[in-house]
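Presented below is the structure to which this report refers.
Note that one protein chain is taken out, while the other chains of the complex remain in position.
So that you can tell them apart, the chains are marked A, B and C in the order they are listed, and the count of residues begins at 1 in each.
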């Protein structure tokens, strides 16, 4: 399944908005989280940070997505910005566009995510290759990323 | 040194405001934290939660104090309330009163805290008996609490 | 219940054999373990080591007891000595005397231990005050030790 485009209202850690379409040919690790989700803070977000450092000289693009679907007033971009600063996150992070008909934001709905953290891996051809909810094992995730990186770039 | 009184503008997890004066005769574990302080979230706050559970049938009173001294707009009571819900904290938590002449809140200044997390133990006589900044060892903290609990109640 | 005396065939980390009778008036933390017991190596033995360091200026005596009840040929004193060296254990450790009628060694049987690790706390009066099998929480253990240390020395 082709990865849907991101719908982001505000970006951090990037000089310009990011579109998946422009990353075609690269592997993308999309880390969906909420700043007040304990499993994200303890595992998911540190894991995305580690992947960002470990694969920094590769074709992997790590992108954070703040998919707020609860406690909306508590997790505004102002609070997210402080969170990013305190946890020293340097990969690009986008704020998922609020949904029009409910608490689920737009990108989260497009990807049919079940909650946070969610780890999505997109191959060089733009297809979703991994879609995991909850705690991911580091070794398994490293293997998935390396496998996708080893695939040839589509013409 | 006698423990200064708390200056709190809003309480969570308690039907009525708490004054240290009313806790004289009991041992008090004052856990000062900020919801976006990584060391608090990873160590200090879970430790306070564990102490609250472990000593629930004793004379120990565990009190959280949200001592915001940075990123004030990011850590409002609205965000704190969601944090308390998500991390399932059930001990009383007060919001330290904002300082008039700077970023340091009132109670934090009274206790001359150096940052967060800070663990303060107050004996049955109302005196500060332990004042620790940063990560505390669980075994050492359990020993300090038990030692204070073993002391006789002053007349 | 009064703590039974130790039956030890060989001691490490002490210039002379240790008898509980000679420790009357002090608090004793008896850490029963096997060098090839995963729960001992991961939790119980490091916890005894931490207690030994944390309470080094107190009346606590930490004593290790190698209670081999399985794989006897694999956990001889020769192997134990290397284990003690590699894990840098400096508290006294005794080898529990082999049982005459089965795999359970003598002291282990006297204390009716169910397995390893077992943590036993003996009060200043020589009575067993805590008898725990498996992983003990650091904070809870620190509290038990401090409580026993706070008790007056019997005449």
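The criterion applied here is as follows: a contact is a pair of C-beta atoms (placed from the backbone, for glycine too) under 8 Å apart; a residue touches a chain by one contact, two chains touch by 3 or more.
Please read these numbers as outputs of a predicted model, since none were measured by experiment.
Trainee: Out of all the chains shown, which come into contact with the hidden one?
Mentor: Counting the whole assembly, the omitted chain is in touch with A, C.
Trainee: Would you indicate which residue among A:70, A:125 or A:138 is in contact with the undisplayed chain?
Mentor: The one listed residue touching the chain not shown is A:138.
Trainee: One chain isn't shown here. Among A:51, A:68 or A:84, which residue touches it?
Mentor: Here the residue in touch with the unshown chain is A:51.
Trainee: Check each of C:8, C:37 or C:108 against the chain that is not shown and name the one that touches it.
Mentor: Touches the omitted chain: C:37.
Trainee: One chain isn't shown here. Among C:75, C:95, C:113 or C:146, which residue touches it?
Mentor: C:75
Trainee: May I ask you to list the residues on subunit A that touch the chain which is not drawn?
Mentor: Listed in rising order, the touching residues are 47, 50-51, 54-55, 137-147, 149-151.
Trainee: Touching the absent chain: which residues on subunit C qualify?
Mentor: Residues of subunit C in contact with the hidden chain: 36-38, 41-42, 70-71, 73-75, 78-79, 81-83, 85-87.
Everything that follows uses one rule, which is that only the chains that are shown with their structure count from here on.
Trainee: Taking each chain's centre as the mean position of its Cα atoms, how many Å separate subunit B from subunit C?
Mentor: 36
Trainee: If you average the Cα atoms of subunit A and of subunit C to get two centres, how far apart are those centres in Å?
Mentor: A distance of 49 Å separates the two centres.
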